[in-house]
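In this view, the complex is presented without one of its protein chains, the others remaining in place.
As written, the chain order gives the labels A and B, with residue 1 at the start of each chain.
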Amino acid sequence: MNAAGMAPARLTRWIIGVVVGGAFLVPLVGTFLYTLRDPAGGVTLAHWASLFDPAHAATLRPILLGLGNSLILALVTVAIVLVVVTPTIILVNLRFPALRRAFEFVALLPISIPAIVLVVGLAPIYLQIGRALGTGAWTLAFAYGITVLPFAYRAIQASLDAIDLRTLTEAARSLGAGWPDVVLRVLVPNLRQGLMAASLISVAVVLGEFTIASLLNKQVLQTGMVVVQKQDAFAPAIFTLLSLAFVFVLLLIIGSVNTGSPGARVRKNTTRKAS
Amino acid sequence: MTIAPLTAAGPTTGSAAAVSPEAAPRASSRGAVASALAWIGLLPFAAYILLFLALPTILALGSGLFDDAGNLTTENLAALAEPTILLVFGNTVWLSLATAVAGSVIGALVCWAMLGLADAHPMRRVVDAGASVLAQFGGVMLAFAFIATFGLQGVATLLLKDALGIDLYADGPWIYELPGLFAPYIYFQVPLMVITFMPALVALRPQWAEANLTLGGTRAGFWVHIGLPVLAPAFLASLLLLFANAFSSYATAAALASQGAPIIPLQIRAALTSETVLGRENLAGALALGMIVIVALAMWAYSAVQRRADRWRR
Partner (left out) sequence: MTAIDDAPRGLPRTADNALLAEAGTGTRVEFRGVVKDYGPTRVLHGIDLDIRPGEFVSLLGPSGCGKTTALRVLAGLEQASGGSVLLGGQDVSGVPTNRRDIGMVFQAYSLFPHLRVVDNAAFGLRRRGVGRTAATRRAGDALDLVGLGHLADRFPHQLSGGQQQRVALARALVTEPRVLLLDEPLSALDAKVRVQLRDEIRRIQLRLGTTTVFVTHDQEEALAVSDRIAVMNAGRIEQIGTPEDLYLRPETPGVAAFVGLSSVVPATVSGGIASVLGATVPVVGEVADGEAEAFIRPENVRLGGPIAAVVQESTFLGSMRRTLVRTEQGAQLWLQHPVAERLGFDERVTVGIAPVPVVVRPRG
């Protein structure tokens, strides 16, 4: 059944797949080949090996330092998403349904406010934060929470829409559960997909963020790569491939966890029944 | 929440009389406390948004209206009309529009190629994951990948030169200037399109295609008379989103164009970090204002078209 002529022929699918897929693989394969380049000609694994070479560690320091900061930032950002954003979404859906549209507007606002614009206004604010909380890179998480807000919101709201929030809460309350129990024992387990998706997208965004970090003079993975690029062109390329692979595998995992659990994405298409 | 008496239909004051006098104040005070607590529950998020979204935005946009002495001035806004700045705005719009169109068309083709595959189909899963990753692919990493492949010493550049005698940069290192941004931008536009547009394509009902056939229509005719008209609003909405996305991008260009500022975001960087010209921070604010106007317009148009697209899908 090929959707009665809407879907393309197998050959067409293949052609599109190969052409577009091929075009998208070129930069990635190119980067990989680049990391194997021997300046004297030919192929070498020296660049990959140099990652573990202690003598090389000094040059790589900005990247490793930045990576450490980025991982901490990812953690703190996910914490903000889970501890500040999620309860608020649940609260709005439960208690303030009239505010839902306004809330959605606010949550999606960061898409309309580019990071480069935001950072112009964040500079004075971070000056104050630096005085109060120190100049550690982790404070960037506050800004990052805003950057990931639209994606986190969409993932969690979609998950909420798929379960009957009101009925579940009322059932739990009528059985005597207090609010913390309701949220932690009833709602969160059912929102697992949305929360995982939100967390993993947040990690991906934080690892790839550059704009705000660089203009606020903090050291993260991406700024580290830019610095190291000037001395060793190969290390950034290697780290690019590594983070890409890491995030890809992460998202494949969410994808497979998503299918076949409560609140899985609802099919809008009518399925053909053989009868 | 107050317990509604059986005689009352709504929040009318007369209904209070039906409830016992002692129960009413207790019930309503409990309800009032619960409501107050609920409102307090919104405070953390509200404070967070205020401090890290509203305030920076106001500061950013507002700074364009002042000079360093703190006086209101229009000279920053006037600077926006300078020919060099206007040219950069034009270039940024052109870059965003071109990559949005290219991204939309290619992305739509990819979505179409996946039409009819079940959600759990391995190809579909790979493309979905791949699109998610590439859409979030940090601009810096993307730039490095392109430099490694197509840079002056890139793998593909050298391959073309040695094997086919084609020198990509015979006319200059354009990859580090405006033209060099097109390919990387399309690279993240296409995945974004796939993510945004796929739901619309999947919502095309097979019954329409079958009805079209039974009524004597052709497969090509299906797209002309039904498929494309129905998809047009969603396609336009996605295109606007892609435009806003490209216009807002900074990291890719920052990593590629190390000198010069061919697009507005880089102009903002130059204004913020300028060592040669003093008092340019407020110009950054004015540039930010200009940027926001364009992006906000695109996003407003996007939501308007999106609402129209949903009208049929209810």
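Assume a residue touches a chain if its C-beta (ideal position, glycine included) is under 8 Å from a C-beta of that chain, and two chains touch if they have at least 3 such contacts.
These numbers come from a predicted model, not from an experiment.
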Touching residue (missing chain; options B:D67, B:E177 or B:E210): B:E210
Contact with the hidden chain (one of B:T218, B:S258 or B:T273): B:T218
Listed residues B:V88, B:V140, B:V230 or B:L272, member touching the removed chain: B:V230
Residues of chain B in contact with the chain not shown: 205, 207-208, 210-218, 221, 225-226, 229-230, 311-314
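One rule holds for everything that comes next: only the chains that are shown with their structure count from here on.
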Where chain A and chain B are represented by their mean Cα positions, the distance between them in whole Å: 15
Touching residues on chain B, where the partner in the complex is chain A: 38, 41-42, 44-45, 48-49, 51-53, 55-61, 63, 106, 109-110, 112-116, 119-120, 123, 125-126, 128-130, 132-134, 136-142, 144-150, 154-156, 187, 190, 199, 202-207, 209-210, 212-213, 219, 222, 227, 244, 247-251, 254-255, 265, 268-269, 272-273, 284-285, 288, 291-292, 295-296, 299
Chain B partner contacts - residues on chain A that touch it in the complex: 1-8, 12-13, 16-17, 20, 24, 26-31, 33-35, 37, 80, 84-85, 87-88, 91-92, 95-96, 106, 109-125, 142-143, 145-146, 201, 204-205, 207-211, 214-215, 222, 225-226, 229, 233, 236-237, 239-240, 243-244, 247-248, 251-252, 255-256, 259, 265, 267-270, 272
